[in-house]
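Right, I'll just put the structure down here and ask away after.
Yeah, one chain of the complex is gone here, protein chain that is, but the others are all in their spots.
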Amino acid sequence: MIGIGIVGYGYWGPNLLRNFADVDGCRVVGVSDLSSKRLAAARSRHPGIETFTDCFELIRDPRVDAIAIATPVSSHFELAMAALRAGKHVLVEKPMTATSEEAQCLVDEAARRRLVLAVDHTFVYTSAVRKMRELVDSGELGDIYYYDSVRVNLGLFRRDVNVMWDLAVHDFSIIDYVLPVLPCAVSATGVRHVPGEPENIAYVTLYFDTSLIAHVHANWLAPVKVRRTLLGGSRKMIVYDDVEPSEKIKVYDKGITVDGTTDGSTAYQLLVGYRAGDMWSPHLQTTEALATELRDFIACIEHRTAPVSDGRAGLRVVRLLEAASFSMAERGRVVELDALGCPV
Amino acid sequence: MIGIGIVGYGYWGPNLLRNFADVDGCRVVGVSDLSSKRLAAARSRHPGIETFTDCFELIRDPRVDAIAIATPVSSHFELAMAALRAGKHVLVEKPMTATSEEAQCLVDEAARRRLVLAVDHTFVYTSAVRKMRELVDSGELGDIYYYDSVRVNLGLFRRDVNVMWDLAVHDFSIIDYVLPVLPCAVSATGVRHVPGEPENIAYVTLYFDTSLIAHVHANWLAPVKVRRTLLGGSRKMIVYDDVEPSEKIKVYDKGITVDGTTDGSTAYQLLVGYRAGDMWSPHLQTTEALATELRDFIACIEHRTAPVSDGRAGLRVVRLLEAASFSMAERGRVVELDALGCPV
Amino acid sequence: MIGIGIVGYGYWGPNLLRNFADVDGCRVVGVSDLSSKRLAAARSRHPGIETFTDCFELIRDPRVDAIAIATPVSSHFELAMAALRAGKHVLVEKPMTATSEEAQCLVDEAARRRLVLAVDHTFVYTSAVRKMRELVDSGELGDIYYYDSVRVNLGLFRRDVNVMWDLAVHDFSIIDYVLPVLPCAVSATGVRHVPGEPENIAYVTLYFDTSLIAHVHANWLAPVKVRRTLLGGSRKMIVYDDVEPSEKIKVYDKGITVDGTTDGSTAYQLLVGYRAGDMWSPHLQTTEALATELRDFIACIEHRTAPVSDGRAGLRVVRLLEAASFSMAERGRVVELDALGCPV
Partner (left out) sequence: MIGIGIVGYGYWGPNLLRNFADVDGCRVVGVSDLSSKRLAAARSRHPGIETFTDCFELIRDPRVDAIAIATPVSSHFELAMAALRAGKHVLVEKPMTATSEEAQCLVDEAARRRLVLAVDHTFVYTSAVRKMRELVDSGELGDIYYYDSVRVNLGLFRRDVNVMWDLAVHDFSIIDYVLPVLPCAVSATGVRHVPGEPENIAYVTLYFDTSLIAHVHANWLAPVKVRRTLLGGSRKMIVYDDVEPSEKIKVYDKGITVDGTTDGSTAYQLLVGYRAGDMWSPHLQTTEALATELRDFIACIEHRTAPVSDGRAGLRVVRLLEAASFSMAERGRVVELDALGCPV
């Protein structure tokens, strides 16, 4: 029975607690938070749960084998490092850390101690994103032309990070998981509409060595919630709409024919024709992604294997966020990345 | 009775012919096109219409008072100039010309001859876009924070212009009409997925002196047709979905409260709260925009007034396209614009 | 070259005229209407078209080989009969006649004179409805369990017929075309919300010898336009949404498993389980149904074959409308039908 300690009971902590409760092979030892009010909420909803105001006490607790961290980004590094040094496995909220240097340290420390270091890239555990990767890997889409994502809503204005670190990070983790190649450059633009607050709108473009391009629109100030991703390939194209209750993934047998055979009907069409075929929406399991992720985390601890979203994935995503932040600070200047994803 | 000559009977010409037929106060004298096959189509659908293979013959025809030009962009300048010099009023397809220099010449020539020069920015004649401008002008939206438009579909790969000149131009004309200020800088990124063909995906960002930002995603290679614009203000926000058969415009009484009064419920929310109110969808007239536009064109000729989308509007849009093209050629480098919209 | 005469230039006549113009092998000789104002509209849109205020003059015209009738229902019989007696082929608007007796007379007359008698059941010429029939015929849906259609909008209140004869007639013609069996009984309920006007809401249920059931909701007083049909089978189910610009037909690999193998997860599920599989949306041609229909009509005249929607189909549909009207007059009393579809 693997003992779990949850550090932070704010927005995400309750989801961790609820889901760990349903995972076999582990039990939640306790929850820590600075606010006694939140801890009281935890106790009322989960009678008998132990609560701690001092997270380090929980981290040190001998009954605890693994620590799940759901605190503001700025504290991720200190808490995760303390947990690793205490010999505990770690699952840390995304983004893994505030800097790539911190992320690198965590990866090294975990490797040195042979501990499981996982980052909570929830989306890569969804049936929809896994299906996208499957379709990319199988070659069914052909060459990947573009990834375009709109992730907007009237959201909470966070003070610790801007909208790119809060929302675009999801797309960075999806891109890291689904696409077979790493970006070679990044450009980001952001605006803040509340003086002194972080950017609440961000447009990020990722460049690759091929004609593949990725673009993300993240926005905390949109009147409607949109979670729509277009994944275009030379043979087929996907629309992934995460707001849809079902049919989240639609695969279109559509594309262009460069020989120019075409429906005709217009004068403009010359060399390039296009073809429109059937649409297909694969049935997806409706299991909650977080539950899948936590089961994977526990299994990795038991077998000392690397989780799908391990520390290295977390590091790559933080590097991308960091490089994009450099670009955003210079109004979208293109920042080149080396083979490791570090700014050149 | 104002005599109309239509030059070009490809994709758009038939719409011009059909709509001019319903406008009082004018009659279509003839249609010209290089392709006799297309002219035959014109005759079969409009028995009795005169057709010309030599457009200049039509332009010179004394029965013709105004020329409507619906040919590839590269020929707009020569044809429009010829028509103006022949003393004819001109309605030219968008984009008005291939260069801002050409556009300037047409504007000057028309002014010198006191002729009506109109550019076919169809969208500014739609009930939806007019409603958006009305709501911006009335101050109902408050300060304008952003304009974000997605204009994608599996479209025709044009050879004469890229997707920005073909699709984003619509948003440029809408922005020019709806927003009270001119952009002070532009950045554009494009990719081509067919070697030797124009860019088929473009991302364009317009910067303004305020915190206002505009962004357009234009794509010829999307599996679904999307025509969605978000217009965000400090007091209200609009979703304009042109694919919707009705309720194209939705006005959301939503926004942020910087004093931080909030629904609470979360730890992240500090200074900035947000409010969610009713949504309202104004009833819009369903008259075809092109019909409205042509009536406006005829009325302007009769009263020698300037149309809503006059040569100056066409010039501003071409300047923006030109500057964006400079930026695209340098992978999104920000191009600063002067008070006239010319690259600095 | 088959000469066409169009009788009636109200709501549907213009569509007939426009579409006949695009069909090879025929030419429209003239249009007749009681209103000279409408005839003027016809001439202005189709310069050179001959117009008649006396429809019989047009029907008698030796240049006319076939008559298309688009007048109020009450006049269909007299006009169609006059045309047949003049030796002209006939295409008559739906519903074919006001009574089944009239319909029977037309069918007999056409048969006696070996003339083509077609009824304008436009929907059976749409790619969507044809695909539905194809899927039913192929057995892909398994046993057909139900047909449920909602056909509502804020529509024109007709004075000559009620909403069932105006809207539900479309579903009757689709059911007649798609389903392999004839109904054995019908029940209909209607309400009028404007005293003295025809019923503006109707609910119709068709019973079959099997467990198959069909239901239609027709409504002229709905705030939104809905055109949605569910076709449920033992193996697969179809959603046909005619308001969708694309993906009008969606085929769901869903159903029940009577052995009771199930996702479990609930206590209520005992013998009957259910399975959820992929959804598939076949690509459909976007040709206008009316054009297809008119081409079929002309081809049938050339080869003396029976059109898809011939007089017999028209007769069956009128019989059903008649029986449903009997039921509606008695507040939904079930009216049994014999093998011919006549009330027992």
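Per-chain numbering from 1; labels A, B and C assigned in written order.
Heads up, the rule we're going with is that a residue touches a chain if its C-beta (ideal position, glycine included) is under 8 Å from a C-beta of that chain, and two chains touch if they have at least 3 such contacts.
Bear in mind the structure is a predicted one, so any value in this text is a computation, not a measurement.
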item	value
Full-complex contact with the absent chain, from C:46, C:76, C:89 or C:158	C:158
Which of C:36, C:53, C:74 or C:211 contacts the chain that the document leaves out	C:211
Residue of C:54, C:197 or C:302 touching the missing chain in the full complex	C:197
On subunit B, residues whose C-beta touches the chain left out of the figure	247, 253, 276-283
Positions on subunit C contacted by the hidden chain, ascending	10-11, 35, 38, 145-146, 148, 150, 152, 154, 156-160, 187, 189, 191-194, 197, 201, 203, 205, 207, 211, 213, 215, 217, 219, 221-224, 230, 232, 234, 237-239, 250, 252, 254-256, 258, 266-272, 274, 276, 279, 331-332, 334
Residue ranges of subunit A at the interface with the undisplayed chain	21-22, 44-49, 224-225, 243, 245-246
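Going forward, only the chains that are shown with their structure count from here on.
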item	value
Centre distance in Å when subunit B and subunit C are each reduced to the mean of their C-alpha atoms	40
Between subunit C and subunit A, distance of the C-alpha-averaged centres to the nearest whole Å	51
Contacts with 2+ other chains: residues of subunit A	276, 279
